[in-house]
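Structure record follows, encoded as structure tokens.
Partial complex: the chains shown occupy the same locations as in the complete assembly.
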Amino acid sequence: MITVGIIGAGRIGRVHVESICTQVPDAKIKMLADPFMNADTEKWAKDMGVAATTKDYKDIINDPEIDAVLICSSTDTHSPISVEAIKAGKHVFCEKPIDHDVAKIQEVIDALKENKVKYQVGFNRRFDHNFEAVRDAVAAGKIGDTHIIKVTSRDPEPPSAEYVKVSGGMFLDMTIHDFDMVRFLAGCDAEEVYVQAAVLVDPAIGEAGDVDTAVITLKMKNGSIAVIDNSRKAVYGYDQRVEVFGSKGMVAAENDSASTAVISNADGVTGEKPLHFFLERYMAAYAKEIKCFIKAIVEDADTPLGVMDGLEPVLMGLAAKKSMEEHRPVKISEITA
Amino acid sequence: MITVGIIGAGRIGRVHVESICTQVPDAKIKMLADPFMNADTEKWAKDMGVAATTKDYKDIINDPEIDAVLICSSTDTHSPISVEAIKAGKHVFCEKPIDHDVAKIQEVIDALKENKVKYQVGFNRRFDHNFEAVRDAVAAGKIGDTHIIKVTSRDPEPPSAEYVKVSGGMFLDMTIHDFDMVRFLAGCDAEEVYVQAAVLVDPAIGEAGDVDTAVITLKMKNGSIAVIDNSRKAVYGYDQRVEVFGSKGMVAAENDSASTAVISNADGVTGEKPLHFFLERYMAAYAKEIKCFIKAIVEDADTPLGVMDGLEPVLMGLAAKKSMEEHRPVKISEITA
């Protein structure tokens, strides 16, 4: 039985509380920390079966009974708390991204060299049933050598301009998941990236210094070519599809929807829209990533997504930003701390 | 080169004129007959490359140069003209049904015993690309032994009450195609039929003594069970689907539509309706059945659909009518001339 502490009681922290309490029999949550902890959250946590709550995450770091820490706090705290927890000998599950600053991620890498704990980054989409099936087909050789990888990733609603300003930009905030997906599907790192981006959804996003629409081409180290298309707003819902094409065939995954019901009438043949909300689409994936993290601890095995898997998408995001700014293809190796 | 005469210049007669003129290089049309032949039709026929026109179909029967006759005139003339043409030594392609009266079909059968000509009945749907693919899969053993056959056949628009009165009833007018389809897919005859029918589309059809909605269950001679569902009006178009289920799997065919384009928007994910008009859906099938007829003549082989294939669906239709009237399962063998 693994004893867990969760830092951050926001949306994603609560998702992990629920997953662990209902679907991970090998783990129990001893403590939930959040600087804005209040009576409501305390009650909710208690009802869920969480033993204790606190405003100070250090109570978790310092608790010798806690084996593993889930870092679900704000992005800027991911890397420093990671380092603290690692040094305290805790296994760490850290939400993405570890940091926007490569030097900070390097500090986590360094801490891990000295402390033999498990570290997992929260790229939940790898655990999605559709993408796992695609990756399994690729890994089983069903499409032969990989030639072209396509990822469509479009959000149902654009973020506010306020959020955009602190988000690190679309490539580090949104595309970072797709960069991870490309690595997952290709089974290798990227070598070079080229971005064609625009502000087409909301001028306020442009005024905030960001883009909202992009097509991103990547040359992968195995010779294949990947392409991601992003939009901050798909009116028909959360659009999350992939396609991998190779020497022996193609495997592709479509969106999930709430039901298979289709209505045929005088207007056409109409099925349901893709699931709209990321928590709905990826709920099972969130539970599965935590199960895998706990399993890696229990079995003393590698986590499915180590710290280097946290670093690479950040490098890709920074290279994408540079490509957009300098309007040229940029090698990932150009990005350094 | 087979010389053809076509009797009947209505909708289906014209379809065959066009098919032969543009897609059947082995055949040429020498004469087109229609009692209502007028200047417009004459001009159309001439432009299509038809050598001559006439009001009297006997000009075709009596023309020694004509090898084969297509009977596309009104239903009541199918069997007598068939007999005349057969006795004149012509190969005959006869639109469905040969007759609603079994005794009349028997006269055709008798005429064929004495005259070695080819005879084909116009159950065009067997030549449809989708149903051929389903039948091929069944015949190739891909679904093992056949257990359940399902045919959905719904028209886009109900007929007028006037037409209904002279149509012979839905089972002989519309379901007759589905009875043939069931035989085609099962690869055997039916043994017994049970009908549950209703007037749900248009009360005028009921007043004309017919039904417009039905579910028809058939016990087939190979032990499988078939079920047909019919409606005279599907607002979304001409609905023509089949499914065959067996010991090793299932094969099913969906409708055709005008394009694969699908629109995703705030209202859902909408594709095109099934093709609306039977001539549009089955145009290629109409051409193919004539090609097969001409080929059978050229190669002196059996036609794909002989006179007995014309008889059986009529027996099934009459048994269906009896089942509805007597509200009980009826054996096909109960129907006699």
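Which chain is which? They are A and B, in the order written, and residues in each are numbered from 1.
We adopt the following convention: a contact is a pair of C-beta atoms (placed from the backbone, for glycine too) under 8 Å apart; a residue touches a chain by one contact, two chains touch by 3 or more.
As the structure is a computational prediction, the values presented were derived from the model and not from experiment.
What's in place is 2 chains of the same protein, and the file's complete complex has 4 copies in all.
As a convention for this text, only the chains that are shown with their structure count from here on.
Overlaying the C-alpha trace of chain A on that of chain B calls for a turn of 180°, given as a multiple of 5. Separation between the centroids of chain A and chain B, computed from CA atoms only, is 58 Å.
By the touch criterion stated above, chain A contacts chain B in their complex at residues 234-237, 257, 264-274.
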